[in-house]
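Structure incoming, see below.
Then we have chain A:
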Amino acid sequence: MENILSVLVFFPAIAGLLGFVVNKESARVYGVTVAAIEFFLSLWLWFAFDNNNAGMQFVEMIPLIPDFGVSYYLGVDGISLFIVIMSTLMTLIGMISMNIAKNIKNMVITLLFLEMTMVGVFLSLDAIIFYLFWELSLVPMLYIIGAWGGPLRIYASIKFFLYTFMGSLVMLVGMLFVAYIYHDLTGVWSFALTDWYALVLPVSYQLWLFAAFFIGFAIKVPMFPFHTWLPYAHGQAPTIGSVILAAVLLKMGTYGFVRFSLPMFPDASVIAITPIAIISIIMIIYTAMVAYAQKDMKQVIAYSSVSHMGIIMLGIFAMNAEGIGGSVFQMLSHGIVSGALFMLVGVIYDRRHTKMMDEFGGLATVMPKYALVFGIMLMASVGLPLTIGFVGEFLVLIGFYNVSPIMTILAGTSIIVGAVYMLSVYKKSFFGPVTNEANRTLQDLDAKETISLVPLVLIVVWLGVHPKPVLEPIDNSVKAMLSFMDEKAITQEAKEMIKVAKSTQEIK
Partner candidate 1 sequence: MENLVYIALFAPLVSSLFAGLFGMSPRQTFVGIVSSALLFVSMSASLMLAYHVYQTGAPIYVTMKEWISMGDLFIPFGFVVDQVSVTMMGVVTVVSTVVHVYSIGYMDHDKSFNRFFSYLSAFVFSMMVLVMSDNFAGLFIGWEGVGVCSWLLIGFWYHKPDQSREENPSISPSWAANEAFIVNRIADLGMLVGIFILYWNVGSLQYSEVFAALPQLSEIILTTAALALFIGAMGKSAQFPLHTWLTDAMEGPTPVSALIHAATMVTAGVFLVIRANPLFSMTPEVSFFIAALGTFVAFFAASMALVNRDLKRIIAFSTLSQLGYMFAAAGLGAYWIALFHLGAHAFFKALLFLGAGNVMHAMHDELDIFKMGGLKKQMKWTYIYMGLASLALAGIPPLAGFFSKDAIIETAFNEGTLILWIMLVVTAGMTAFYSFRQVFLTFHGDERYKAFGIHPHEMYKFVLVALSPLAILAAIAGFFQGGFHDFVTRLLPEYQMSEHTHHLALVLGAIVLTFAVGGIALAYKKYANGLKRDEKTENGFLYKLLANQYYIPHLYEEIISKPYAMISDLMWKSVDLKIVDATVDGIAKFLYKSGDGTRKMQTGNLSNYLNWMAIGGIVLLVIAMLSAMLG
Partner candidate 2 sequence: MIGLSHYLVVSALLFSIGLMGVLRRRNLLMLFFATEVMLNAVNIAFAAISHFYNDLTGQMFAFFIIAIAASEVAVGLGILIVLYKKQGSLDLDELTTMKG
Partner candidate 3 sequence: MYEQIAFYLFSMLTVILFLITVMSKNVLYAMTSLASGMVLISGFFFILGAEFLGVVQLIVYVGAVMALYSFAMMFFDATRSIKEKNTSSALVFLLGGMSALVLVLMFAAPIFSENIQALYPMHPEAGNAQDVGIVLFTKYLIPFEVAAVMLLVAMIAGIILAGKKMDRSLTQDMSVDMEKEIMIQKDAK
């Protein structure tokens, strides 16, 4: 199965096309089935994945526009493998839990196309193909937010689209410039990342290019102060939209940093450590505070996403295996946890059609199972050890400590401020007496919701207790990347800052 990656990318798209034929009533089952098959395919990818190989695997390359250097070039390594699996998983879970009455067929088809673009982004090794999927992913999301969203849905969806679109176009210019330099040096057009990695650029070029890519990725992440599209998008999106958005789409930005910015511009990345760390700290603390001020449950989770993305960003720029690996793991963890949290908010929204916390109170009495799952996800979100949330956060902080203890302490306040807003949400909604009569008769989780949430709970615990199967491939790839970056770095400062793991050094 050499072309499993192509299958992974295009299976959902083809299924989506065929989905037009499927009857409306059966659309949902169709979607779940397809998503399940896709998920199992991605699991198979994991099964077939060679843990000891730090490089790209299952590489496929078909030249598409040779004169312009564009080729269909896919590959997977330890960094992307699990993000892909998480994408397929969250699509499946989202599909199962979906609670939409209107136009369900359109939703299923849209989701399947979205899945294609998501998987495509994480598997592409050609900048243009990456960009293609990157941009294309906006379209289904626009539709999902715009068609099934809340009252401000159109504003939110357009804001989401234009904001990210704007950023990515600047990034595109950066890509074109890299291609130009590559052509200048080698005489060959190429957008293949593996070719680009070989480029050693002067620091000034690196800085400009870093800035160009930064704008594209930062808006997607979203980094402060480019984050304001996110609360609207989340606030207005239907549950499934928020789940996918938080779980997968945001990861595209951070993934981009790991895939593009770091290996291509090691010196610029090292120079950018401080500014990015400052932005990340602002993200962590500032958005946590903003989250605390929210009245809408979903907005809290939305802002908390920004806060957590700050942690991920920080880890990426730790320039050591602990930090970067931790970030990649944190991407998975945030994907699963925030996805689950959004689903949980959706659960209560389906019942009460409001997300305002002052409408609730005492839900733990009425809906104990719901409260239990919410509590577990909450604890994972605040980074409790033995849940998935801890591993990433711990690694990130320990990694960044090597860069700057002071900033790590500031960033570490995330474990405090995170607890503050999450616990206050929990207290406001779940604790206290049942004050609102409307809440007294609420149904606890039904079968569908349980089926979709329990796997996430299991994963949260499993990967919290036994993260090794996931960490190992990530570790290998990250270590390889770091030693590569170290070799490539021009400036002495960068060489000092990029910390190659001892184990890799020994192998050399």
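Candidate selection criterion: all candidates are chains of the complex that A comes from, given by their letters.
Basically, contacts are C-beta pairs under 8 Å (C-beta built on N, C-alpha and C of every residue); 3 or more make two chains touch, one makes a residue touch a chain; residues count from 1.
None of the values given here were measured: they were computed from a predicted structure.
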item: Chain touching chain A (counting every copy) in this complex, out of 1, 2 or 3; value: 1
item: Residues of chain A touching candidate 1 in the complex; value: 159, 162-163, 224-225, 227-229, 286, 289-290, 292-294, 320-322, 325-326, 329, 362, 364-365, 368-369, 372, 379, 382, 384-386, 390-391, 394-395, 397-399, 401-402, 405, 408-409, 412-413, 415-416, 419-420, 423-424, 427, 430-434, 465-468, 471-472, 474-475, 478-479, 499, 501-503
